[in-house]
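Removed from the display is one protein chain of the complex; every other protein chain stays in position.
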Amino acid sequence: MIRFLLRRTVSAVVVLLVLAVVLYAVFYLAPGDPAQLSCGPKCSPAQLVQIREQMGLNDSVYVQFWHFLQGIVAGHDYSTGTGTEHCSAPCFGRSYRTGELVSDILVAKLPATASLALGAMVLWLILGVGTGVLSALRRGRPTERLLTGLTLTGTATPVFIIGILLLMLFCSVLQWLPYPTYVPFTDDPQEWAWNLLLPWLALALVESAKYARLTRSSMLETLAEDHIRTFRAYGVSERAIIGRHALRAALTPVIALSALDLGSMFGGALLTESLFNVPGLGQKLVQSVELKDLPVVVGIVLVMGFAVVIANAAADVLYALADRRVVLA
Amino acid sequence: MTTQDLTAVEAGAVGNPGAPAPGARQVWRRLRAQRAAVPGSAVIALLVLVALAAPLLSAIEGQNTTSYHPELVDSASGGVPIGSFGGISGDHWLGVEPGTGRDMFSRLVHGAQISLAVALGATAVQILVGVGTGLAAGLGNRFVDNLLSRVTDVMITMPALVFAIALMAVVPDGFPRPLLLALIIGFVAWGSISKLVRAQVLSLKSLDYVAASRLAGSGTWRIARRELLPSLVAPVITYAALLIPANMVIESGLSFLGIGVKPPTPSWGQMLSSANTWYEADPAYVLLPAAMLFISVLAFTVLADGIRTALDPRAASRLRVGTGRKREGAAS
Amino acid sequence: GPKDSAAKDSSDAKPAKGGTLYVLNNQAQEDFDPARLYTSGGGNVPSLVYRTLTTRTRANGAEGSKVAADLATNTGEPSKDATVWTYHLKDGLKYEDGTAITTADIKYGIERSFAAELSGGAPYLRDWLVGGAAYQGPYKDTKGLASVETPDAKTIVFHLNKPEGEFPFLATQTSFAPVPKAKDTGTKYAEHPVSSGPYKVIKNENNGEHLVLERNPNWSEATDDQRKAYPDSIDVQAGLDQAVINQRLSTGSGKDAAAVTTDTNLGPAELAKVTGDKALASRVGTGHFGYTDYIAFNPKVKPFDNPKVRQAIAYAVNRTTVVNAVGGSSLADQATTYLPEQASFGYTPYDPFPAGKTGDPTKAKQVLAEAGYPNGITVSLTHDVTKADEQGPEVATAVQDALKAAGITVKLDGQEHKAFGDKIHNVSAEPGFFLTGWGADWPSGGPFLGPIFDGRQIVKDGYNFNIAQLDDPAVNQEIDEINKLTDLKAAATRWGALDKKIGEQAVTVPLFHPVYKRLFGKDIKNVVISDWTGVLDISQVSVK
Partner (left out) sequence: MSAAIDSAVDTAAPAGLAEPLVEVRDLVIDFPTASGTVRAVDGLSFRLEAGGALGIVGESGSGKSATAYALLDLHRGTGARTAGTVRVAGTDVLAADDAELRRLRGGRAAMVFQDPLSSLDPYYAIGDQIAEVYRVHVKATRRAARERAVQVLDRVGIPDAARRSRARPHEFSGGMRQRALIAMALACEPRLLIADEPTTALDVTVQAQILDLLHELRAETGMGLLLVTHDLGVVAGSVDDILVMRNGTAVERGAVGAVLDAPREPYTRALLAAVPQVDAARPVALVKQRTAPEAEEAPPANEAPLLEAVGLRREFGKRRDTVTAVDGVSLTVRRGETLGIVGESGSGKTTLGRMLVRLLDPTDGELRYDGRDIGSLGDKALRPLRRDLQMVFQDPVSSLNPRRSIGESIADPLRATGGMSDKAIVERVRELLERVGLEPDWYHRYPHEFSGGQRQRVGIARALAPSPKLIVCDEPVSALDVTTQAQVVALLGELQRDLGLSLVFIAHDLAVVRQVSDRVAVMRAGKIVEEGPADAVYDAPQHAYTKGLLAAVPVLDPVESAARRAGRKGLTGV
C-alpha cells in the first residue's frame, strides 16, 4: 500500500510536471504580451518596459519557468510596493491582468466548483444506480426498454442542451425556480441548494445515463456469472441475488468511475458552469484563456490535473478496497 | 481490470480477443436485428444526405446562410422575428434568426456539414493516433510503454474541452477552422482509444497464437500486422462508433463557448450559444438547433450501441449455463 | 442631439435616507485601487469611496457631462497658457478615520499611480506632467514628482509640459484621490482603501466580486454637494450573468426590489419582453455614454490606401442591419459622425457619404469603379470573435452582407478578443479593414479626437490608438490650438468642426453609438442618468 502510494505520488508529480511544461510552452508561444495585459490598453511604451522588468518577463523562458516551479515548491515573495507579500508554498504566481494571487483565485473559485461537482455526483449516483438496478430487475420487460431508451437519450444529449431545456422549462415556462445564481453554502445553505438545483440536475441527467448503463451492464454480467448460478441453485430468491450479490459486484466499477468523474468535474464542467453561471474554476478558466492570463490558466489546469490524478489513485484504492482480489500496482 | 480500463469496459469495447470474428455479413445481420439501430442508421443516412446536399436544399428554398433580412425582424424590440414561431413563412421554411433575419433552414442544413465533417475528421485522427500509440505502447519495451502510458494518462486526465480551448487559442488564425477543430479534437481525445488498444494488445500478446507466430520467426512488426491488427478492428470500430457522437458534442461545446467555427459559417453549437438568451422571446431559435444536434447525436449513439452489440460475441450467447471443462490455472 | 435620457423616477415619493442599496453587476470591481482605476469620471462605485479634486456633475442628461468641484474649492485655476493648474482644498475634509485630508496625500496618490506595481490607470498624467514620463513612482523614487507642488496642506499646483485646457476633466479620475502615505499597503491597498467619500469599505471579497460599503460617519454633506448618499449601506454583488441580473431586476422580488446594475444592458432577447410590458418599461433607464463604433482602415494597406475604396465602403454599409446585429434600434443609434451626438463633445451633424439608413450599393459600385475596380474587390475584415460584442462576429457578418451587394466580397478574419486588441493596436501588424470603437475618457472632443487622429501619438513600439495612422500637420496643429482653450464651450465647437474635416477623409466609417437600457428595482427612487456615464448614478439613488 505504501509502495503503491509512493509510486502514485511520483507518477502524479511527473504527470503534473509534464502538464505544466506543456501549458507553459503553449502559452509562451501564444501571441500577446502579458505586460500589456497587466498595464491595460492605454499604456505607454516606457511604462511597458517598467512592467516587463517588474514581472520578470525579460528573463528567458527557462528562467521564468524555473521561477514558476520554485514558486510552487517553495512559495514566492512579491513586492507590494510598500513591503512584500508572501505567497505561500503552492504559489502559482499572480494574475497578469489583475495582479491577484492565483492561489487566492483558486481558493475563491473552488467552493462553487466543489458544490457543483459533489451535489451532481450525489444526484447522478442516486439516479444512475437506481435506474440501472431497476432495469436489471425488470430485464426483458417494457420497463427495461423504456429505461434503456431514456438512458440512451441521456447519453446522447449534450449537457448544454439539457441545461437550456431545463432553464426554459423551470425558469421560463413554469417559473418554479429563479434563474440560478450561485450563493455560497456559508451564506445561506437553502439558497445554495435551491440555486444549484438546475445545474446539478443537468449534470446528473447526463452523467446518470452513463451510470445507469454501467450499473445495468455490470449487473447483467454478474447475473450471468457462475456464482449467481450457485445461489439460484440453492434457492436464494432473485431479489436477494440482485440486491446482495449482483449489486455488490456492480457497485465496484460504479464507485471507481464516480471517483474519476468527480475528479474531472473539478474544473471540467466548463459548459455547465458557464451556462448556469456558476462562478467556478471552469468558468474562470474559459475567461482566463480568452485573456491569455497565463498564470491563472496554468494554476487552474494544474489544480484540475491534480484533482484528476488524485481521483485516479482514489479510484484504484476504492477499487481495491471494494474488490480484495485486485492487487495495487 | 483496473480502473483505467473502466471507460473501455463501460463502453463495452473490450471483447474477448480469442473469440471468433463475426464476418461482416453476420454483423450486418445482427445489426439489422436490432430495434433501434435501423432507424438510427436511417437518420444518419438522411443527415449525411442533407449535409451533402445543403447548398442544393438552400437553393430550392431560395435562400442562403448569410443574407440579412432586416425587414423580417422588429428592430425596436431587440430584433425578434416578426411572425409566429420564429417567423416561419413560405420563403423561410423554418423562420429566421432574431436580430439578423438570416434564414434558419439554410443555416441548419449547412450546420450539418460542419457537425459531420468535424466529428468524422476528429474520429479519424483519434483512431490514427490512438491505434498508433496503443500498439507502440503494447509492443514496445518498458521504457516506451511507460512513456506512452504517462502521456496517455495526461491526455485522458485532462478534460478534452479544456485542452481544446487552450489549443484553439494558440493556433494562428489563418488555419481553416473545421480542419483545425477536427485536428484539435482528434489530438486531445485519443487517450481512451490508445488505452483500449494497448490493453487489447497486451492481452492478445499473451495468447498462444502470438507465441506461435514468434516461433515461426515473425518480427514485432509482422506480428502486429498479421496477428494483432485484425483482432483490433472490431473493438476499434466499436469504440470509434462511440467517439463520433462524442466528438460531435465536443465540437458543439466548443462552438457553444464561442471558440468553434467562425462566423458566418453556421454550426449548431454556435447557433445554440447565440440562442441561449432567446428561449423566452423566440423559442424556435433555441429548439431547432438543439433538436438537430440532439437527433444526430442520438442517432449515432444508437448506431454505436447497435454495432457494439452486434460485434460483441457475448451478446450473441446470452443464455449460457456454463459447461465445458477447463483446467483451472491452465492459462495462468 | 441625443434623444432625452429617460431618467424618470419610478414613484413620485421624495427620496429619503436609510436602507440598503443592492448593486447587481456582471464585472467584478477588480481594480479598486485608485491608482489602477481607469473608469471615466472615477466610476460609479469607486466615486462613493474616493473623492477627487473635481468630479462629474451628478445631473440628468447633458447637464451631467460637466465638471464640478469636489475636494477642491473650484474646478481649477489655470495659468494663462493652461500649463499650470492650482487647486485649493475645502475646509473640514476628513478620511473615514477622522484625520484631515491634505494636498500631500493627493500628491502621494498621484505619485502612486506611476508605480509599476499599480499599473492600469490612465496615461495622461504621465504624458502631461513635467517629468512624468521618467518617474517610477514613490516606491522606487522616494524623492517624489517635482511637477506636483504642495506649498501648503491645502494647496496643490500642477506643472504641465504643454497647455491642457481640459485638466479639470482629468482631475475627476481616481488618481487624484488622496491616499494617506502611512496607510498605503501597496498592491493590497484595494482590499481596504481609506475612504474620503460618503461610504467606507466593510468587505471586499474575491477581488471586488462582493463589496459591502457602509456610511462613512466622517464624511459631511456640507463639503460635498454632488453625492446624495441616501442608503445607509451598499452591497455590490458582481460576477453575475447578465441574464440573471436582468431577470432578477425584472422580477424584483425581495432585496432585488432595491437593486440596480451599473454595467448590464438589457439584451435584445430581454428587450423583446420588456417592450411588451408597461410596468417593466417604466423601470428601464436609458442613457447615452459617449461612444462610437466604427469601421477603421489602415491606409497603409492596399486597397485601403485608395480613398475611393474607403468611400465605396462608406456608401455600401447598411447601418440598419448593423444596428440590428447589436440588438436593434433600442440599443444603438445609427452614426454618421465620429463624435457622439452630445453637445459636450462638440457634436456637429454631417454625413459626407449619404447612403440612407440601409446603404446605397449602387453609389458604392460606382465609386468603386471610379477607384479602378469595376468588377468589385475581395477584402478581409478583421473582427473580434467574442459573441454579442460590438466588434463581434454579428456586426462583421452584417457588414459582409451589405458589402456583397456593392460587389465587395468580404472575408471575415475573426480574432480572439485579446489577439484582436493586440493586433489592431500594433502599427506593424495592423490589418487594413477592421471593426473598432472608441469612448472618451471624459465628455469632450479632446480625448475623442486627440488619441485617434493626432499624428504625434502614433506609437511605434506599443499600443497605438491612432489606428488610421493619420499624421496631418493641419489636424495636429488644430488639436494643439484647441487644447490651449480653457473655455470648454468654445473648444467644443472647434472639435466639432475638426471632426467633420477628418470625417470627409473617410479614414473611418462610423456605424453606431450604443445606447444603454438598464433595468432598476421597484423601490429605486431619484434616478439620475448623466450623459457622462450613461448609467444610473448610485450616489443619487434612494431606496426608501
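Chains: A, B and C, in written order; residue numbering restarts at 1 for each.
Methods note: a residue touches a chain if its C-beta (ideal position, glycine included) is under 8 Å from a C-beta of that chain, and two chains touch if they have at least 3 such contacts.
All figures in this text were calculated on a predicted structure; none of them were measured in a lab.
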Neighbours of the unshown chain, displayed set only, are A, B
Contact with the hidden chain, among A:F65, A:F185 or A:F231, goes to A:F231
Missing-chain contact, candidates B:A42, B:L56, B:L179 or B:A212, resolves to B:A212
Note that chain A touches the chain not displayed via residues 225-227, 229-237, 240, 244-245, 248-249, 322-325
Note that chain B touches the absent chain at residues 18-21, 207-209, 211-219, 222, 226-227, 230-231, 316-317, 319, 321-332
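Rule of thumb we're sticking to: only the chains that are shown with their structure count from here on.
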Expressed in whole Å, how far the mean CA point of chain A lies from that of chain C is 39
Chain B and chain C have mean C-alpha positions lying a whole-number Å distance apart equal to 47
Touching two or more other chains in chain C are residues 243, 386, 416, 419
By the touch definition above, chain A meets two or more other chains at residues 290, 292
In their shared complex, chain B is touched by residues of chain C numbered 243, 266-273, 275-276, 318, 320-321, 323-325, 327-331, 358, 385-388, 393-394, 396-398, 400-402, 404, 412-416, 419
Listed in rising order, the residues of chain A that touch chain C in the complex are 31-33, 36-48, 50-51, 53-54, 78-83, 85, 97-100, 104-105, 108, 171, 178-181, 277, 279, 290-292
Residue set of chain A touching chain B in the complex reads 11, 14-15, 18-19, 22-23, 26-27, 29-30, 149, 152-153, 155-158, 160-161, 164-165, 167-168, 172, 210, 213-214, 217, 224, 226, 229, 253, 256-257, 259-260, 264, 267-268, 270-271, 274-275, 285-286, 289-290, 292, 297, 301, 304-305, 308-309, 312, 315-316, 319, 326
